Every structure is written in structure tokens, then in C-alpha cells.
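One protein chain omitted, others in place.
And then subunit A:
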Amino acid sequence: MSLTTPRTDWRASIERRLTRTRAFVDDADPEALAVILASMGSLLVAFVGFLLASAWTAVPFGAFLIAAGYGWVRHQALVARAVAFAMTTVTLVTLGLVVAFIFAESIPAFRYETASVFGVSVPGLGMFAQARWDAVSEPVRYSLLPMIHGTVMVTTIATLVAAPLGVAAALFVAEIAPPRVRELVKPGIEVLAGIPSIVYGFIGFTVINPWASDAFALNGGSTYLFVGMVVGLMALPTVVSVAEDALTSVPDVMKDGSLALGATDWQSMTSITLPAAFSGVSAAVLLGVGRAIGETMAATVMLAGVPRISDPLVNVFYGYETLTSLIARGYGSANGVHESALFAAGVVLFVTVLCLSVGSQYIEARMRRRLGGAE
């Protein structure tokens, strides 16, 4: 533990970095340095050109290719390192661009749906304070509440399916299955993740929806119940693989100790492995919830596509619209504020799922620290 304050820590780290850079510049061959500067500079210019939608983007990009190609022949190690660094930043840049563009496109809708509370006007509040979505007839309103309700319904049912089944299957793969069975079950669950969502949707549309309509005497066959089940099936592999990772990361010595005391396998699982891996397993469930929230095509194809809140609120026999299906169905024919409102739905989705992802990463990191300390 250092006793320095974060501020001096920061300054020290910058200083350290500066000295290192200086040393690097002194050491390096000036020609290599020039090549790297030229290639990275032209790459940056190309990126800016692309952002500005300039037709001249090809020129700096070509310059980058020439500089990097020349450098590859003459100073391979340095250029490789620089290019690898540039590639690393792509992830950060992509996330940044996603955030920037989706938020920027959604601003008009948030402006349109400004509502005042206690005399302060809050942009976007109208999307959550009333329940009317109608892009065509007056009054044109863009409330996201009906879609949020749909997403919550589908996600709840999906989680009820995916969480218990997923954790049970993860326990099986990680703890119970003999090696040969595991070799069969694990790829099977992986393959389940690979079945395209549109194929699920197609089966749902042609088989499940007519069946549900018949079996429950419904008006139309769109139900949150079966969409939720299908989406749960799709989220299941995510839960299984992440939870299995968490369960296998519990050190064997802990389980062996329990077994050596005469506990049964199930006792060791419930009182040693599951509690030790609890945070990892809950992270798996969180990620599964994230998958279920973001699942698009099955919902789009199977749901009725009417922005309405079901009546009563928990009526699972009718399915109207989720955030994802709203976007998939509406994009293309929408324009102006309507299109922007679809981006607003995207913002809600993105922020929710990002929070879930960051939350589950935090939980996982905590678990790894704890298990590391226990060893």
C-alpha cells in the first residue's frame, strides 16, 4: 500500500511515462520514428476524414498503408507494436462512436418529449410520464412505456426460464458430468447459442403462434408468454457458459476438503461451490438478462407490433411490442422525430445492457479477487 495521495500518484505516473517516452525517442532510430509518426499521423487523418465523410479519405489511408508497408520491411518490430496499439484503440473508438451517434440521433426525440416537472422542463420525460405512442395521428406522442413494459415482460419470463435451467446445466457440466458426457453436452449447448434468432422467430411465427392462438382461444397468436420462453432458450447458453466458468474457477481444494469430510457431491455443491461462485453465477444470470433484453428478431416476428400495454398488466397471453422489435419494425419507414424516437429506444436499450455488463464485470472481478485471496 502506498501512502501517496491519488493526485501525486497521478503526477508520478505521468512523469514516469514522459521519461520513458524520452528514453524511447533517444534510443530509437530517427528514421523508424519518422515512419511511425507518418503512418500513425496519416491513419489519424484518414479517421478524421472518414468522420467528416470526406471523399479524400482514401488519400491519407493510402499514405498509411504505404508508410506502414515500408516500415514493416525496415523496422518491423516498432511498426508492429504501433499498429497493434492502433488496433487496440479501435475498440474504445467504436464504443465511443456508438455512444456518440446513438445519443446524437436521439436528441430531437428527447427534445420533442420535453415535459415539465415542478416548473423545470426535463427533455425526454414525456417518454416515461405518459403511455401514448402514436407516430401518425394527432396528438403525436412517443412514449416508450408500452415497449418498456413489453421488454420487462419478455425479459422476466426469459429469466425465469434461463436462470434456473442455465445454472442447473452449468452445475451439470462443471461438477456432475463424467468427462465423456461433458464433451457431448458442452458443444451441444454451444450449438444452441448458434441457432440464428430469425430461425427461432420463424418457428415461433409458423408453429408456436398458431398453436397458442388455438390452445388458448386468443385473438391472434402473439403472446409474451411464448416469446419470453423462446428468448429464454436463446439466453440459456450465455448463462450456462459464464456460470460454468465461474463454477470451474472455484479451487478444487475447497471441494475436496468438503468431500473428504464425507459430504455428498450435492452437499459440496450447495454449501461450497455455489456459495464460493455465487457472484460469478449471478454475473452469468445478469449477462443472460442482458441477452434477453437485446434479443430482437424472435420478438419482432412473433409479436403483434402494436405499441400497447396489455390489460391487465401481467396478461402474458397477449404480446404487443418490445423496445427491440419497435426499432426493427419501424426503422426504414420512419423519418424525422419518429426515427429519432427509435434511436431513443436504442439509447434506453444500450444504457440498460451496458449497466448490466459493467455490473456483472464488477461482480466477477470481486469474485476473482476473493477466490485469489482464499487460495
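Simple rule for what comes next: a contact is a pair of C-beta atoms (placed from the backbone, for glycine too) under 8 Å apart; a residue touches a chain by one contact, two chains touch by 3 or more; residues count from 1.
Here is the rule we go by: contacts and distances are computed from a predicted model.
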item	value
Protein that the absent chain corresponds to, by UniProt name, given "Phosphate transport system permease protein PstA", "C2H2-type zinc finger protein", "NADH-ubiquinone oxidoreductase chain 49kDa" or "DNA topoisomerase IV subunit A"	"Phosphate transport system permease protein PstA"
Options A:57, A:130 or A:249, residue touching the unrepresented chain	A:57
Residue in contact with the excluded chain [from A:67, A:171 or A:303]	A:171
Residue of A:48, A:129 or A:199 touching the missing chain in the full complex	A:199
Residue, one of A:189, A:285, A:309 or A:363, that touches the chain absent here	A:189
Chain not shown, touching residues in subunit A	50, 53, 55-59, 62, 76-77, 80-81, 83-88, 90-92, 94-95, 97-98, 101-102, 104-105, 164-165, 168-169, 171-172, 175-177, 185, 187-199, 201-203, 205-206, 215-219, 233, 236, 255-256, 259, 262-268, 287, 290-291, 293-297, 300-301, 311-312, 315, 317-318, 324, 327-328, 331-332, 342-343, 346, 349-350, 353-354, 356-358, 361
